[in-house]
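Report on one structure; see the data block that follows.
Removed from the display is one protein chain of the complex; every other protein chain stays in position.
So that you can tell them apart, the chains are marked A, B and C in the order they are listed, and the count of residues begins at 1 in each.
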Amino acid sequence: MTSEDKQGPNRIRLGMVGGGKGAFIGGVHRIAARIDDRFALVAGALDADPEEARSFAVSIGIAPERAYADYKAMFEAEAKREDGIQAVAIVTPNFLHYPVAKAALEAGIHVICEKPMTTSLDDAKALAELVKTSGKNLFLTHTYTGYPMVRQAREMVASGAIGPLRQVQVEYAQDWLAAPEEDPEAAGANWRNDPAKAGQGGAIGDIGTHAYNLAAFVAGEEPRELLAELTALVPGRKVDDDAMVLMRYASGAKGALWASQVVAGNGNNLSLRIYGATGGLEWWQEKPEELWYTPLGEPRRLLRRNGVEATASAVAGSRIPAAHPEGYLEAFANLYKDAADILSGSTAECLVPDANDGVRGLSFISACLTSSQKGGVWVALD
Amino acid sequence: MTSEDKQGPNRIRLGMVGGGKGAFIGGVHRIAARIDDRFALVAGALDADPEEARSFAVSIGIAPERAYADYKAMFEAEAKREDGIQAVAIVTPNFLHYPVAKAALEAGIHVICEKPMTTSLDDAKALAELVKTSGKNLFLTHTYTGYPMVRQAREMVASGAIGPLRQVQVEYAQDWLAAPEEDPEAAGANWRNDPAKAGQGGAIGDIGTHAYNLAAFVAGEEPRELLAELTALVPGRKVDDDAMVLMRYASGAKGALWASQVVAGNGNNLSLRIYGATGGLEWWQEKPEELWYTPLGEPRRLLRRNGVEATASAVAGSRIPAAHPEGYLEAFANLYKDAADILSGSTAECLVPDANDGVRGLSFISACLTSSQKGGVWVALD
Amino acid sequence: MTSEDKQGPNRIRLGMVGGGKGAFIGGVHRIAARIDDRFALVAGALDADPEEARSFAVSIGIAPERAYADYKAMFEAEAKREDGIQAVAIVTPNFLHYPVAKAALEAGIHVICEKPMTTSLDDAKALAELVKTSGKNLFLTHTYTGYPMVRQAREMVASGAIGPLRQVQVEYAQDWLAAPEEDPEAAGANWRNDPAKAGQGGAIGDIGTHAYNLAAFVAGEEPRELLAELTALVPGRKVDDDAMVLMRYASGAKGALWASQVVAGNGNNLSLRIYGATGGLEWWQEKPEELWYTPLGEPRRLLRRNGVEATASAVAGSRIPAAHPEGYLEAFANLYKDAADILSGSTAECLVPDANDGVRGLSFISACLTSSQKGGVWVALD
Partner (left out) sequence: MTSEDKQGPNRIRLGMVGGGKGAFIGGVHRIAARIDDRFALVAGALDADPEEARSFAVSIGIAPERAYADYKAMFEAEAKREDGIQAVAIVTPNFLHYPVAKAALEAGIHVICEKPMTTSLDDAKALAELVKTSGKNLFLTHTYTGYPMVRQAREMVASGAIGPLRQVQVEYAQDWLAAPEEDPEAAGANWRNDPAKAGQGGAIGDIGTHAYNLAAFVAGEEPRELLAELTALVPGRKVDDDAMVLMRYASGAKGALWASQVVAGNGNNLSLRIYGATGGLEWWQEKPEELWYTPLGEPRRLLRRNGVEATASAVAGSRIPAAHPEGYLEAFANLYKDAADILSGSTAECLVPDANDGVRGLSFISACLTSSQKGGVWVALD
């Protein structure tokens, strides 16, 4: 289980951009950063409104002088402090990821960034280049890679448990945008439906990239070609809310990805089923503690987090024994914990997606948009 | 529940072609025909080997003089008897469906035929034409349409329970052909891998058509265009063992179909998930008694066969109370029972697929082959 | 899979007592007898009303002269025919099981009898004695022992798969008697609530015996002592509708049985969980194709009917491949098929419960009533 050895006294000093009062993902980042006690949130530019930004930051325990009106001010001021922030979490709408991350890296601050990394492939490439030259880290919070059973699946695939890859079926189905008049309560629905703020893709960018990243993370391969059919199934929507993608891998394997935000009865129904010549693995995000493993010709086995047959990465990503459910927040916390290890000098392989994964995500979105705009044709992935 | 009123004394006289000793689907047809006691199996040409044909027929209770060496002899001799067969079940390898069905119809005998109806679209059209001119019936045994919860789903979609169609996700995943050297025990594996006997499609014809038929049966709509990626994932296989298909409906709805026979851990994993603007329905063949229904904005509901909220067709297709599981054989028996009703003069809507559905199935296979051979492009469905 | 070798020509001639128009269990017996084609239903006394008895019998294909007004007339007349019935299915209300079975055995006719075998322990013992002296068979249709996965569980326990017995948890929960005013549509509810017709126990006799029999069938052991708490949870009910039983086995193992007909949301929720020193097995009737097996220290395995790791009895009790669901009617048909084997001279072990099991069932009911009437105390089982 997770060691507590590295906690407490040597917390990494963290700033945050975005994540104001009531913002879903900002609160998630804060909890995730606290769970393993490896970060101290000491500065923030939490809201586009400077007054809101300040008062909310203070209300959650940030010192008034480090509750900033905007990220530029924060990076500038913090750079001058001896105890300035070492890393920043970027939890803004998508279009701000790039400028904020760029500014942070230029200020010598590590970045923990929400996906998609940028809203254009060019920006993504530029940012990846900047990461390289800056010598700083960029961690991309593809939450689902933090689940222990996802990491176990990756490890099992890599070690040959299913043999050479055959088929990848990945899905991400939701229904929170299914109603014709979107629920005004649904936080973020507004900017997500605005290409200027969210990027050109709708469902493909918001959740399709998660699905794509999950499949690549576990498979250890990315497709060479894809074909996408993007649709706005709800009349009047400006961006796609449903995306079907077919994939061809260099190895001859095939795959399909489906992302939809408008199919009734689906909450956050991300799943991955991956099959090779000698076995199969199946995982559902809504039951994240379970990984189904079938070696060809044997019965289906139910593997559980931190239980029998758990792999090293699954054990390392667990805090409590099998059958005491961990969930989304712990998966997220694993990203923070691993980032802390790296920032503290660990040279172990880092399982948290990075800027290169961010570029791949934008390549994927870009290829899907191209394919769909051309009428649903096969296109190469960079 | 199923009435026993029509049983017994007035059984329909049935012949059978194919279904010799050890043949899976022949035995299934015989059980299905017996369950509701509406048919009497009185004649058969059960095996390509005349001697086997005779001895096996006698062993299962067919009178020696009606145990025929081949179907032509059977149709000729039975036509001369006053108590000759009224219907014939065709359970041969695919390439014989057409000539046998043709001969039966020409002899004035109703046909109960395994799918796919023929091995070419032209044959299918010719047969459908012959059905029309002969005045006889052809019932196509797409088993899965016989499940009460599938019929309930169809009825619910038709009555507006999910609103205008948005997304159709249908899958049929198996693993019985996953091993590189196919299991010689697996009945029928041989002829299924031979395009001359099975038709050109592999998985797309064997199980893809079932999936396609299921989706169309429930949706009440067929796609206008499709795109198929057919692959032989097992090295050396002559026909596809994996098929991914995207579909566009005239209404603007979208869909995807996946059929694979090589994905470890999948037994007979046929499922349909169908979503409209105001709800969703989900069904899995391996748990056929359950239909998940979610009206948009309400909790998921578990509907059970012959239980609360059962529709008329689901009740009519049930023999026993909810929670006493019925299965595949009862679904199959529903096809026979409904055929018996029609052959006994019922003028109610017949839920059993017919020759027109057979044509649609061949159109689907044909379009998939065309699309795939052209490199995975969109093609129109007839 | 089930061989068809023994079908057809040599069908066993079957009569039936009870099972008139609309009776649930009579129809089930008729279907079960047909599925494998080993019986021919040629005579019947199907209804307490002589006119109804005759007309319904004829309507389902019984010859008019063999459609009897009562069982005494049937046994007398059939005994005189060369082609008289060889066996009789008794599907009457409980209180008639004993006199009809007695008369049948005395007339030299084998008996296939619904449970509970009688309504008193004394009658049960007398009947078991009569079976012995008559040289005829009595088959007791505890349906659930016919499920292949139940038989597999029994075989696995016997072969040491779970080690020495520790804990038996068996439950049978329903809700069809939950409403204060019972649904008049619920067939049989009336006589079931009348101790004169159903016997003294309510839920304990109607479903508790099924649960008890299932546990004993799989465990291969019966408890030595038990303690019962029987309750009528619905005000005004004359018999128990809820029964909680604790059990002590001679080996030191413990167990609990719960039977209830008044718990909302439960259809026919019979389950057995049985644990030994080295493993556990779990089965739910509503998902009868699945048996969960956990060898201690290994992952949970999902065993499927006729699939990987199927035992001989599970294969023998299967008609179709794994993942093509069989259900309640096929389980029932297995009882008829096995009875046919025995009646045709097989000397293999018969898995169908017999008169001794019937005695044990009545001993169980009797002990439960005694325990409960004394205020819930431990009593010995005979």
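Worth a mention:
Keep this in mind: contacts are C-beta pairs under 8 Å (C-beta built on N, C-alpha and C of every residue); 3 or more make two chains touch, one makes a residue touch a chain.
Predicted model only: the values in this text are computed from it and were never measured.
Only one of the listed residues, A:G15, A:P288, A:G317 or A:G376, touches the absent chain: A:P288. Of the candidate positions A:D37, A:D194, A:E225 or A:D354, contact with the unshown chain belongs to A:D37.
Across the entire complex, the residue among C:A53, C:A67, C:M244 or C:A340 in touch with the chain not shown is C:M244. Per the touch definition above, the residue from A:G220, A:G267 or A:G297 contacting the chain not shown is A:G267.
Considering the full assembly, A:A322 is the residue among A:A322, A:I342 or A:V379 that touches the omitted chain. Listed by residue number, the positions of subunit A touching the unshown chain are 1, 4-5, 7-9, 11, 21, 24, 27-28, 30-31, 34-37, 58-62, 176, 267-269, 285-289, 304, 307, 319-330.
In the full complex, subunit B touches the hidden chain at residues 293, 297-304, 307-309. Residues of subunit C in contact with the chain left out of this view: 162, 166-167, 169, 175, 178-180, 227, 229, 231, 233-234, 242, 244, 246, 248, 252-254, 256, 258, 260, 262-266, 273, 275-280, 282, 292-297, 300, 375-378.
Keep this in mind: only the chains that are shown with their structure count from here on.
Note: centroid distance subunit A to subunit C, computed from Cα atoms, is 55 Å. Rounded to a whole number, the gap between the C-alpha centres of subunit A and subunit B is 43 angstrom. For subunit B, the set of residues touching two or more other chains is empty.
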